[in-house]
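Below you will find the structure I want to go over with you.
With one protein chain held back, the other chains of the complex are shown just where they sit.
Chain nomenclature is as follows: A, B, C, D and E, assigned in order of appearance, with residue numbering initiated at 1 for each chain independently.
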Amino acid sequence: MKKNNFKKKTLKEILMANNILKFIKENRRLDGRGFLDYRDLRIETGVIKKAYGSARVELGDTIVIVGVQFELGTPFPDSPDKGILLTEGEVLPTASFSAEAGPPSEEEIEISRVVDRSIRESEMVDLSKLVIKPGESVLKMFIDFNIFNDDGNIIDAAVIGVVSALLTGEMPDPEYVKEHLEELPPNNLTSVPRIPIPTQDFPIANTIALIDNKFIVDPTFAEEMVSEARITITHTVNNEICAIQLIQGGLGYEQVFEVLNISLDKSIEIRNRIRELLGLGGD
Amino acid sequence: MKKNNFKKKTLKEILMANNILKFIKENRRLDGRGFLDYRDLRIETGVIKKAYGSARVELGDTIVIVGVQFELGTPFPDSPDKGILLTEGEVLPTASFSAEAGPPSEEEIEISRVVDRSIRESEMVDLSKLVIKPGESVLKMFIDFNIFNDDGNIIDAAVIGVVSALLTGEMPDPEYVKEHLEELPPNNLTSVPRIPIPTQDFPIANTIALIDNKFIVDPTFAEEMVSEARITITHTVNNEICAIQLIQGGLGYEQVFEVLNISLDKSIEIRNRIRELLGLGGD
Amino acid sequence: MKKNNFKKKTLKEILMANNILKFIKENRRLDGRGFLDYRDLRIETGVIKKAYGSARVELGDTIVIVGVQFELGTPFPDSPDKGILLTEGEVLPTASFSAEAGPPSEEEIEISRVVDRSIRESEMVDLSKLVIKPGESVLKMFIDFNIFNDDGNIIDAAVIGVVSALLTGEMPDPEYVKEHLEELPPNNLTSVPRIPIPTQDFPIANTIALIDNKFIVDPTFAEEMVSEARITITHTVNNEICAIQLIQGGLGYEQVFEVLNISLDKSIEIRNRIRELLGLGGD
Amino acid sequence: MSSKKGKKKSSDEEKKEEFIRIDGRKPDEMRPYKIRAHILRNADGSAEIRLGGNWIIAAVYGPKEHFPKFEISQDKAILNCRYHMTPYSTTERKSPKPSRREIELSKVIKNALEQAVVLEEFPEMSIDVYMEVAQAEGSTRVASVTAAAVALADAGIPMRDLVVGCSAGKVNGHIILDVGEEEDKEGEADLPIAIMPNLRKVVLLQMDGKLTHEEFKEAFDLALKGAMELYEEQVRALTSILKDMEVIEEGVKDEKE
Amino acid sequence: MSSKKGKKKSSDEEKKEEFIRIDGRKPDEMRPYKIRAHILRNADGSAEIRLGGNWIIAAVYGPKEHFPKFEISQDKAILNCRYHMTPYSTTERKSPKPSRREIELSKVIKNALEQAVVLEEFPEMSIDVYMEVAQAEGSTRVASVTAAAVALADAGIPMRDLVVGCSAGKVNGHIILDVGEEEDKEGEADLPIAIMPNLRKVVLLQMDGKLTHEEFKEAFDLALKGAMELYEEQVRALTSILKDMEVIEEGVKDEKE
Partner (left out) sequence: MSSKKGKKKSSDEEKKEEFIRIDGRKPDEMRPYKIRAHILRNADGSAEIRLGGNWIIAAVYGPKEHFPKFEISQDKAILNCRYHMTPYSTTERKSPKPSRREIELSKVIKNALEQAVVLEEFPEMSIDVYMEVAQAEGSTRVASVTAAAVALADAGIPMRDLVVGCSAGKVNGHIILDVGEEEDKEGEADLPIAIMPNLRKVVLLQMDGKLTHEEFKEAFDLALKGAMELYEEQVRALTSILKDMEVIEEGVKDEKE
């Protein structure tokens, strides 16, 4: 159930939707962007001092905050020599007139799981380096992201936030934990020295919307409202595909390959933009 | 809250309900059965290869699937020398226009608990044979049943399904588990050799409905809709009563003994029918 | 969502509300009490034989039952040398036409937490005496209270009930448990000898309502319905404040000190009344 | 049936004389009981039962408008029932969240009371019945339905008959009346019933454990006997309240006006 | 694209010949499958699919009035979808409560079916689609959507096209068709798709693992091929039912009147 906003939003959105269609038909976008242009990207890392890694990302007016935390945990029986990675996200009720407090909607669960797969399947975090004692004790890594303002393209923004937090974040040194396991206060890792999070990839998710049979990247909230189809594709640093999710609508067979090509180009572009913004060296 | 089906079902059911009453008054049943006749019974066992025991039962158009699974567990403090038995059932939303997805309704909980008591109170499974290490480690047995199509008399069909799955099912050999506890992968019993499930009884539940002050057995969905009372009685292989549940309505004192006698006869009949269908030797 | 009672209650309450205002304006109360008078207080302890401590309190027509129970538990990591205290309460659906079955409402959660803080912050129970083995094993104390009839001022009545149950209750002897830990049946303390609950304070909560800019104590359900503000203040036996909760409305700065003074007087009065009723020696 | 019962009982009674139960009772002896009606001020009807260590408080609200509207029944009132155990009612603390057992018992108690309440008089409305177990000591469901029926009568809700419950069981081979907590745990069978005593109808009937048909008859008759005994206590509780009623109502008026 | 595909495949086929899969299949071989329509008596439409060890039962109820009213969509029917695994469908017992995975799959399946069902014909109504996995052995989501489409057609609900799903994947460096359970766990990538075969539209598309663009093309084409094969089985199942339909309907009438 979506809330209705009596004041003006719904009307405004409807009017905007009409405009969007009109503009797209004229090969324009309401905010002046080209079809394959992303909005301005701003990244601030280390924004949550209590977290081991964190980032605040603005992609146009979409705002996401990501925090990375660690706990001690027991590995899963079928992967005794790997740490645990959990990614969860919520669209906060601050984010738009249609966002709701309460248990996550199916849309929110989908978003969480697509972001999770983008990180997990790329094997960005080397989970073998999170082991304290194989089969017994590992680091459990929580990645939480929250959408504070939703102006569309939440997934791309969230993945940018997560990779930024991981690339600049730290974790408790498992070697130290191993050696001092007895002395550490129970489930309190604050005294443990930290090392960088061991990353080995740099995945980028790109969402492409189909409006009036044309592809646009980085859709706004209003553009999402009128899109005929929407798909997210995540690429690894080696230009492999590591996650796809057709979120809405359908695509012709050839269109699938079109969006794959667009997303590959865009993933390289955005990855470089992040490197710049975080001050990381290139490849 | 029941869903309403706008199309035709409710109307059809109402018309059918009138017919049922008319027929019963004339000492007939809509489907031609005698008052004390069960519908056709079909049993297929071993239908779920991943389960240790399983059965698919059709009682007329009522369809139930049962699966039996095992895990390692800790015994309850007050019965350290017994395995654990858990029976749960759901009426799937596929089953009828009034079945619902979501947490179990009070009717579903009642059905589950009556089936559970029929099995548990008969002591059909010898739980003392499920012990690995008294007080520490036992087999935990899950019996799950699901109603895929509900044409009435769910409980009888479910109990038939459960006993069929148990009589033809297997379990991990507790002796083997005991000797190889250290080597077994955590909570993974797939490699453990199997032995038959140790059964020592053969309970049968019989549900009797009262319509126009006459008793009928094995009521259909439509008959249940017009019944004045409904009661389930479970008998052990030794003709003891091991569970009773007055599910709906009330009975005169003398009627209680009438239904007990009917159900005793029927339990013997159905037990024999199952034996035949499963190819088990008679008593 | 509040249930509506079609019969007469709502109407009766509305009429009563008008009367209350009229009376207060005339410096009277509907039940004849003075503004700073409590209603009759009745306390019966030991009413729940299965509990380690219990009390039934009637404050006017408000009825609360309190039970105290103990289990073995593990201390919180940040307080290894303290037992665990949990206070929870529910307004049972028997209590009034507006009480509801189901998960606790935000009002019930507030009430629980204010009662919990009154007991906890006063340090009435010496939790250091509930330790069996520091950091490993402690007594976990459950205090549950239930409102069976709500005629207002639930918090004061609940705190009276809890302190009465604690002052007259017992607990399993931790020394005995320590010495016999191996022999005790798992999580079963019934065989353990009992000693008095180690109390070291005697907190009293006093709720004051503001109606027509006048302060009244011990408000009834109907008085609560028309009050402009309501605040609960808990005092220790040494006349320190140990909990405050502005439950409803607002107060002028000076009014804050007024209610503090009223509540201090009332706390001494009620504490003495409890001592009398429980037959405890005075200070 | 009654003649058979007569014969049966006399022969059983010999056996029973010898068997002393864990709490010292004879096989056909009830625990001490006491019912009080009209014990809560806010409820439209209420009652309390003590049966041995059982202590159950029942309250009735209604008939009243039902919400939400789309659930309304056009031809009769909806009866809501909740059987609930307080956290301190059992030796081990019980979570206040309703268990599957509590949901099942709420359902069978609802069925029992629906047989007695004249729901047709209140179309589109609902009646709420709440039973709170303050202390449990075996046979709580039948004690609860017994208290609930008194609370319904106290609320002035039209009923075809009262509903009264009692249990019988089998312990160490003996059929016994009014099963206590230990007997329920250790015994061989438990048979809770509830009846409409004047209409001679069974409206709650459950059984756990194992009984032969013979044993069932004996237990059933014993439970009936117990129920009839409790029925007299129901009537006593309601009569004493009816007498007090006008006095109290006047008192309320005086006090509140 | 088809010419490229042609070239690609012929070169790949050599490799494939050598690679024998864990269950003995060739890389481009489906597991045995069977679809049956109209298998449940109460549902407005139903179907069952067996695909290797997968066994999924789908049922459709509707179109029907939607409750609660305020959720109604003015211009088209609401499609509810539930993909659900039974507790015994997996080696380790699955809690009957829907997991986050099941909620996600319900959502992507709903999107797939929404593309095909002519929802505009039923404003203010809803259509419920339930898929119950009785046994799971890899690629359940695409098997489920395949069965659901048959159940919708069996219910006589107007559709623009059927929807049929199939998966491809990568195991030990080989692109394979119709990913089995072990292959999903041990393999390098899983690509479930669903299509409207006549409208040539992809309506479900997900991917896990790692694939180069080249490998994706190969896997995608393979999955399309598998889907087209299953589509024929859908048509066969529906045709055989359409033939039986009148006979059965008559039978029902005879039996019930």
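Odds and ends about this structure:
Simple rule for what comes next: contacts are C-beta pairs under 8 Å (C-beta built on N, C-alpha and C of every residue); 3 or more make two chains touch, one makes a residue touch a chain.
All values derive from a computational prediction rather than experimental measurement.
Within the set A:S54, A:N153, A:T207 or A:T232, the residue that contacts the chain not displayed is A:S54. From the set C:M16, C:I119 or C:C242, the residue in touch with the chain omitted from the display is C:C242, counting the whole complex.
By the touch definition given at the top, chain A reaches the unshown chain through residues 1, 3-7, 16, 19, 30-32, 47-51, 54, 61, 63, 65-69, 71, 88, 90, 92-97, 101, 103, 142, 144, 146, 148-151, 187, 190, 221.
Interface with the hidden chain, as seen from chain C, comprises residues 1, 106-107, 109-110, 112-113, 117, 121-122, 231, 236, 239-257, 260-261, 264.
We adopt the following convention: only the chains that are shown with their structure count from here on.
Of all chains, the one whose CA centroid is most distant from that of chain C is E. Chain B has its Cα centroid nearest to the centroid of all protein Cα atoms in the structure. If you average the CA atoms of chain A and of chain B, the two centres end up 47 Å from each other. The geometric centre of chain C is 31 Å away from that of chain D, both derived from CA atoms. Within chain A, no positions touching two or more other chains are listed.
Counting partners per residue, chain D has 70 as the residues that reach two or more other chains.
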